[in-house]
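With one protein chain removed, the remaining protein chains of the complex are shown where they sit.
First chain written, first letter: the chains are A and B, and each begins at residue 1.
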Amino acid sequence: MSIAWTNRMLLLVALGLAALYLFPLYWMYVTSLKTGSEIFATPPGMFPASPQWSNFVYVWETRNMGRFLWNSTIIASGTMALTAILGTGCAYVLARYRNGWIDLALFLVLMLQVLPASLMITPIFVGFSQIGLLNYPQLAVILAVTAKAMPFFVVLVRATFMSVPGELEEAALVDGNSRIGAFWFIVLPLARNGILVSAILIFMQAFGEFVYSKSMIQASELQPASVGLNTFMGPNTTEWGNIMAYATIYVTPILAAFVLLQRRIVSGLTSGALK
Amino acid sequence: MSRLLSSLRDGKGFDIVLVAVPLAFLLVFSGLPLIYNVVMSFQAVDMFSLGTFNRPWVGFKNYVDVFSLPATWPIMRNTVIFVVCSIAGQFVIGFALALFFARGFPGSSYIRGLFLASWVMPGLVVGAMWNWILAGDFGVLNYALRSLGIISENIFWASNPAWSLWAVIVANIWLGISFNMILLSVGLAAIPRDLYEAAALDGANGLQKFWTITLPMMRSTIGAVISLGLIFTLQQFDLFASITSGGPANSSNVAQYWAWEMSFRQYDFAKGATISVVMIAVVMIASVIYVRSTRHEVRG
Partner (left out) sequence: MKTIKSLMGSGTLAVSLFALTSMASAQHIVVWSLDKEHQPAYNLAREFHDLDNGITVEYREVHFEDVVSESMRAFATGQAPDIIAIDNPEHALFAARGAFLDITDMVAASDVIDPDNYFPGPLNSVSWEGKLYGLPKATNTIALYYNKDMFAAKGLDPESPPATWEELVEAARTLNDPENNVYGIAFSARASEEGTFQFLPWAQMAGGGYENLNAPGVVEALDIWKLFIDERLASPDTLTRGQWTSTGTFNAGNAAMAISGPWELNRMVEEAQFDWGVALLPVPGEDAERSSAMGDFNWAIFSTSKNPEAAFKALEYFASQDHRLFPEWGQLPARSDVELPETGEPLKDAALKVFLEQLQYAQARGPHPEWPRISKAIQDAIQSALTGQATTQAALDQAASTIQGILGN
């Protein structure tokens, strides 16, 4: 069997697996184009009979999606920035040493995030309202979501720092750099890809955040798209086509950006710093 | 003062600041809410005293009450099944995919990127999607299985107590494949090529290479992936809310959903908090295991 042939087989298998995996996503797209009765038809149609492209225009116009998506972007960017600023240093130190204190810190970082947001929201709401943070609802959400996103970021970036050879940092120190200097000029640039990619992953997750935003942001002009989506998802909805059109508009830009950037993202994570 | 400054710039102080600031942040924004839950689990709470700590103490009464409920043990069992099977499924599939894409055939990195799709989908949408796919009468999964001749009669994934928990597990595995696959890919890429080459010279076959090189070298990554999987799985809430609501008859109920149900459906906040504290205790044990697993890591 020639190498080219093997590669073609592998590619075929990969495409098959991806098709299987992406089916729920495909189903969302198809549903957004179906009419109301088509959605509940038996047997289900694999393609929309008469694509309802107007769903998209309708949803965009009546649902103020521009504003909602902008709010989502603010919250996701804020979360990403704060997580990266706080988490990078933490991950660096946790990767640099091996002792009981480091164990304790790692343990705390993971442990503190165990409960789902739906259980954390009451104490956070009560606490935030007492210190007046609820008057700045988007900031409040950013802080809460950052706390939630931290362990994932730290674990990921810590792995990146682990792959930066310690000798390089030591050499920099011998050359007369301070710790800050060595960190800033040597270690950080080497881990840049991993940090960037982890931050993007955090951005993506924060972009869909729902539980905290729903309870803490009461003014509709400040709410993110997830809350906007929820307001017409209630138990008595008839608008599944519109809901999925909304979801499609919500998810697609970020997915598209991802597919375009993904070679860099994936290689940023997988190549390691110096490999 | 200058010693302090120079330590911050060039000594232990630098490390301490880097760790202490984020930890303080976490303690305030996650630790205090946890403590609030722990305190509530020892108190009598009602909706009107949610905003204060000044409530009657009841000792371990809430714990005794929770553990004497007939629903408790089945739900604990469900939680264990859910967590173990979700993590195992995500991990095995994620690892298999990571190994598969690590072969580096043309196009592999493009297609691998697609496998992060479940990461970008908001939980709300994922829940609604799976709710439809799994619907009994008009769901597309039943349709596919019937067309392939695997089943002869519709399976009511969400409403049949024998299947309901598995319906959520399947959806959750799908959700978790993305980060498992990516993190494990990262770990695989970090293994030096020459190790494999040396093993090949010694005549090792694929399986031997996997056991003697891949697994040991991946130790820390695997620890990280599994502990993150544990956290994400225990935090999983949307899927329960949209697919089964924990039913029918608690057959798919798990601790985190149950705690929420106690607090926000029956307004029994103390019991809700108690269940969440029990959950935390279990997770603490699991976290210790992860931290110990990082003991033997070697830095780059």
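By our rule, a contact is a pair of C-beta atoms (placed from the backbone, for glycine too) under 8 Å apart; a residue touches a chain by one contact, two chains touch by 3 or more.
The structure presented is a predicted model; accordingly, all values stated were derived computationally and were not measured.
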- Message: Based on the whole assembly, the unshown chain contacts which displayed chains?
- Response: A, B
- Checked against the full complex, the residue among B:W166, B:Y196 or B:F264 that touches the missing chain is B:F264
- Message: In the whole complex, not just what's shown, which of B:F156, B:F232 or B:W258 touches the removed chain?
- Response: B:F156
- Answer key for A:G36, A:P189 or A:P253 versus the chain not shown reads A:G36
- Item | Where the unshown chain meets chain B, residue by residue | 46-52, 135-137, 156, 158-161, 244-251, 263-268
- Message: For review purposes, identify every residue of chain A that touches the missing chain, sorted by number.
- Response: 36-37, 40-42, 58, 61-64, 122, 125-126, 129-130, 134, 214-215, 218-221, 230-232, 234-238
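We take it that only the chains that are shown with their structure count from here on.
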- Message: Using the touch definition from the top, list the residues of chain B that touch chain A in their complex.
- Response: 9-11, 14-15, 17-19, 21-23, 25-27, 29-34, 36-37, 50-51, 97, 100-101, 103, 105-126, 128-130, 132-133, 137-140, 143, 174, 177, 179, 182-183, 185-190, 220-221, 224, 227-228, 231, 234-238, 256, 259-260, 263-264, 269, 272, 276, 279-280, 283-284, 287-288, 290-292, 294-295, 297, 299-300
- Task: Provide the residue numbers of chain A that touch chain B in the complex, in ascending order.
- Result: 6-7, 10-11, 13-15, 17-18, 21-25, 27-28, 31, 40-44, 86-87, 89-90, 92-98, 103, 105-120, 122-124, 126-127, 129-130, 143-144, 146-148, 150-152, 154-156, 158-159, 162-166, 178-180, 183, 194, 201, 204-205, 207-211, 226, 229-230, 233, 243-244, 247, 250-251, 254-255, 258-259, 262-263, 265-267, 269-272, 275
